[in-house]
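Once you've had a glance at the structure underneath, I'll fire off some questions.
Note that one protein chain of the assembly has been removed; the remaining protein chains are unaltered in position.
Right, chain A next:
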Amino acid sequence: MNRKQLITAFLKFLPEEAVLYEVEDLRPYECDALSAYRQLPMIVVLPRTEAEIATILQVCHAGQVPVVARGSGTGLAGGALPHAEGVLLSLARLNRILDIDPAACSARVQPGVRNLAISEAAASYGMYYAPDPSSQIACSIGGNVAENSGGVHCLKYGLTVHNILRLRVLTIEGDVLEIGADALDSPGFDLLALMTGSEGMLGIVTEITVKLLPKPETVKLVMAVFDDISKAGDAVANVIQAGIIPAGMEMMDKITIHAVEDFVHAGYDLEGAAILLCESDGMAEEVADEIKQIQTILQASGAVRISLARDEAERQLFWAGRKAAFPAAGRVSPDYYCMDGTIPRKHLAHVLEQIEQLSAEYGLRCMNVFHAGDGNLHPLILYDANQPGELEKAEAFGARILEICIQSGGSLTGEHGVGIEKLNQMCLQFNDAERDLFHAVKAAFDPQSLLNPGKAIPELHRCAEFGAMHVHQGAEKFPDIPRF
């Protein structure tokens, strides 16, 4: 089906303003938050209802046209990067909260609803939606499901996969899948887990039922400063070893502390090698006890300064720095490249050391923010895209970081997804039989590979080529791949 035929087909059931095809109208959709990759789609469609989505998919299926779903476009891995010969399906207009059921602690929402909007709507019932990605004012819940997004509170409250009950999904073949239930489980395979984090490759999510939690009565935040980052790492282990699961446990390294302090003036100690933020929530008595315990442990772990946020305003201020890490990176450098590796926590000091060496090797600065509780590292590589070759250097640096994460027994992505960005590293983390099975899973939902083709799971030949240019580390990992 060519572009003209498609446009005609869409205009039969969509209003004119919901079908975009002029270059200037397509431009805003050419990338997500990984702006180094850009591609204009053939057409953008902006449906308002599930029925319209169903018809769009029908047209695309009949014409064998690729479809890329897009929520708010805040993805950091190029997952929503358009396909040159495809349709970009924006879910942004499906932005209604359909139902809040405070008795059952759940909310039924459309995919384009912003993450924060759910908590705002639930606030009048004293409830909230727990996963809180830093991008929560902008990112869509549909995108969160597609990426299995997390936030600073997911150590205690879980990721997206732990906080959703039910999905309505349209397959490219025209089936409606009711996945999960209002009950706590459902019969058959756990397709709810399989859909979560599937990066728009298996189906289009058209409705989501999320869990709501009662807001904690009391929240307190402790900030600890360390003169040595490995001591901060040990402190994290010590807190957990003592049987405490803090509501949040976040770490920043020296260069991050400086960058954010300049930006938000949170009163961070500029002498510190690392700052650890440790939050406790729950009933007043329990929080008071836990905070006391945490302070003692941090002290014993060698913190040089410990401050308890005096009030809510100061708590927000302490957090402000951590939450502004990305924009602060954008302020100290024309461009930054955000990585998302996970590691067993015990390797933190060693991994940071290696990153520092690479930073010197590539001549690029790197800020490290760390979801310390669950071992999710976000190195922010600072570069200038206007300097010839710097982007390539930043990418090479980032790739090396991911390889270090994989080698230390971790993963190349904790919450941002593979998208288009980390396809090569997928060749290192999984062998060809495993990747083969991933393709098989996709085929079960989308036999013709029309949904977001080319993302998330690398093709066999790509890994063979990557292996060839990467022999020094990859050789023993896939000697059996056919080379062509």
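Going forward, a residue touches a chain if its C-beta (ideal position, glycine included) is under 8 Å from a C-beta of that chain, and two chains touch if they have at least 3 such contacts; residues count from 1.
In this text, contacts and distances are computed from a predicted model.
Per the UniProt record, the absent chain's protein name among "Molybdopterin-dependent oxidoreductase", "ABC transporter permease", "Glycolate oxidase FAD binding subunit" or "CbbQ/NirQ/NorQ/GpvN family protein" is "Glycolate oxidase FAD binding subunit". Contact with the chain not shown here comes from a single listed residue; of A:Asp99, A:Glu120 or A:Asp175, that residue is A:Asp175. Among A:Gly112, A:Pro133, A:Gly150 or A:Gly398, only A:Gly150 touches the chain left out of the display.
When you scan A:Leu40, A:Ile97 or A:Ala237 for touch with the missing chain, the hit is A:Ala237. Considering the whole complex, the residue from A:Glu271, A:Asp384 or A:Glu434 that touches the absent chain is A:Glu434. Even with one chain removed from view, chain A keeps its contact list with that chain: residues 101-105, 126-127, 147-148, 150, 154-155, 158-159, 161-162, 171, 175-179, 181-191, 193-194, 196-198, 201-202, 213-217, 237-238, 240-241, 243-245, 282-283, 285-286, 288-290, 342-346, 371, 373-376, 409-418, 422, 426, 429-430, 433-435, 437-438, 440-445, 456-457.
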